[in-house]
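The structure under discussion is supplied below as structure tokens; questions concerning it will follow.
Left out: one protein chain. Kept in place: all the others.
Showing chain A:
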């Protein structure tokens, strides 16, 4: 219980739990909607989802300052590609939080002249850019890791090799794909924070892709993606060593 309390004492911890709940409701609604006698449950899930989603907005107020601080930190990264990607991603997040705050002000009724659709599209677009740039950074880091692992293996294989050279040319392409996937798997296994961050970003990008109409999917997939990314976020909050660090 002590660990639970320490976890929920952090705003991000609570927010991730609520986010997981929100997307679980979305997923369950998608799964239960076709069933005939589950209308009441579906209604309750919808109400829970909407009230948790509204309540989470209170968690996001003031997060643009967090994003500004993250921008400051990412400018100091040593490697140029992560530095560029992360700085741009953080800047996009700042703009996303500004749009989100404006939408929030509209939703509590303080400023009724705001065009909700326009600002929602802007918010989705900048969130999309920010997640995309984070993914680019993840792919760059994965490629670095794969290079490292490949070099390590090459060094080890300079010793007398015992690999049979008797495979046909037709198998070479599948062999290449297989060895590429094996290398990818090995590098991600060595670097769990990178794996977690990549999975999180891939799942996070599904929602804006759907909202912006680039790649329409169904609420079930978005719900599942949101749930998985929330769980990944919960792991990074509960175990800070699993957070991907910038060098």
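Definition applied: a contact is a pair of C-beta atoms (placed from the backbone, for glycine too) under 8 Å apart; a residue touches a chain by one contact, two chains touch by 3 or more; residues count from 1.
Just so we're on the same page, contacts and distances are computed from a predicted model.
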What is the protein name, per UniProt, of the chain that does not appear here: "Transcription initiation factor TFIID subunit 8", "Peroxisomal membrane protein 11B isoform X1", "Proteasome subunit beta" or "Dynein axonemal intermediate chain 4"?
"Peroxisomal membrane protein 11B isoform X1"
Take the complete complex as the reference. Which residues in chain A touch the chain that isn't displayed?
1-2, 4-5, 8-14, 18, 44, 47-48, 51-52, 54-59, 61-62, 65-66, 68-69, 108-110
